[in-house]
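Notes follow the structure.
Just one protein chain is left out here, and the rest sit where they should.
So, chain A:
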């Protein structure tokens, strides 16, 4: 056919092969739109697109399969509709769903020849990485940040997987830095977004906060809890006229006065200066709250006050309307929700002026609070093009020619490539053993698995833990679950559980078991391994590289260090790493162990 002339001449036999292939593309955003176009015009036969997101106005500067009239519609569905027009012979399937949904199981992944990740978050990337490893299907992983981009080829046993290299640690702050001793604008922004806003209009974070107290901060933490409680009391006056004033005086006067009275705290720091509500209110009386539209230059204290009061007015009236439907409505921060953004910007800046910290413009605060990653059409076009080029190598089985490719802003070379690295033997993800387990849902308990299968059949010692989606459901100290049925633990077909060998001597690598529900004959055990399972021992020097668990837990060590230092965060500017950076969630962690992910 004439329309395929140059494609078939350049690709030779691969071009005929492409028509027979089934491709999975996870994510139909910036890279996804470009990728789908390229896949369609490269002649791939069948393409499945999975995305749970809907289209937003801020997508339109790059996600070219979407138009204004598509806003709020499913990305996967609209991408399919637009792209199908351009090659009638290609078959596109759209799934408006979460790739982590159970029915996208290992068996389903196995029906594809290749998978493309065009995602924007770490969690989903890790999930698809694991699924592709278990299904033994090649994965082309990609990501962009501004002008930087990255493409990685992942194949079980042949190359590094997504988790072979530790990913940059999430930004984290000790609770005390946020609540008592802020020294940077970001501390005040996190305070406004993750403490003040939820305390007034949402669900209090305090309830979930697991604070293991220690001598250093026990007093302060107690006080902070009291403060939060007092704030909750004020919430009862939500519909009173002076509500904004009550909040203002509580957080910018009373709490500050209390902090200031702790002399120890200010020996080596400048003490905070409380704000006088009436004085500021008088000065800001004539200010049009419309000043909040000026988002490029920081507001003055009085302008901040005007926006603070006005945004509370707007949020309260929304709360009132929402109360019509719910007993306790929740307003959460959304960077694209002008009312919450104004509230956070004004509150953060007022707190900054209390602590003599530089104030920021609304535009900057939006980026910091909303974790906005710059994104442009050009980088996406290049990255998606590189994904397809790497896919050609993979489909020809030429892993020795496949590359890890980086786009960089420097114009010395523009594109940098390096050969694929072999798998990291200590990786807790691809170094895993994996298999299936059959369970009879009417009879099987966790005890059957632990006692009969793991200990008896596979010879594990007592020192093991069993995890489901990173929650521990069994270890020697948690025996309550042993008598529970799988179904009562939320385990069903396609759930994956991980067995970790905690033995001190010569432990085995982690074992992932994919559950399959089946009615088994009464005379058979209710939990059966259908295939022969061998779990190799961990390589000896396994403590060099930290797995994802220790990665997130890193805050413990760092937090400890920070606490001993006075207050200035000395976190070095982390080196750019394209795909990791797109995932940064703000994480507030209490240096004594508790951690709350705030985004």
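In this text, contacts are C-beta pairs under 8 Å (C-beta built on N, C-alpha and C of every residue); 3 or more make two chains touch, one makes a residue touch a chain; residues count from 1.
By definition in this document, contacts and distances are computed from a predicted model.
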| item | value |
| --- | --- |
| Name of the absent chain as recorded in UniProt (options "NEDD8-activating enzyme E1 regulatory subunit", "Mitochondrial distribution and morphology protein 10", "Pre-rRNA-processing protein" or "UDP-N-acetylglucosamine transferase subunit ALG13") | "NEDD8-activating enzyme E1 regulatory subunit" |
| Touching the absent chain when the full complex is considered, from A:374, A:397, A:422 or A:476 | A:374 |
| Which residue of A:45, A:385 or A:425 touches the chain not shown here | A:385 |
| Selected from A:16, A:320 or A:537 as touching the chain missing from the view | A:320 |
| Hidden partner chain, residues of chain A it touches | 1-7, 9-10, 34, 37-38, 41-42, 57-58, 60-62, 64, 67-68, 85-88, 146-147, 183, 268-270, 289-290, 292-293, 295-296, 310, 313-314, 317, 320-321, 323-324, 336, 338-339, 342, 356, 367, 372-382, 384-386, 388-390, 403, 405, 409, 411-418, 561, 564-571, 573 |
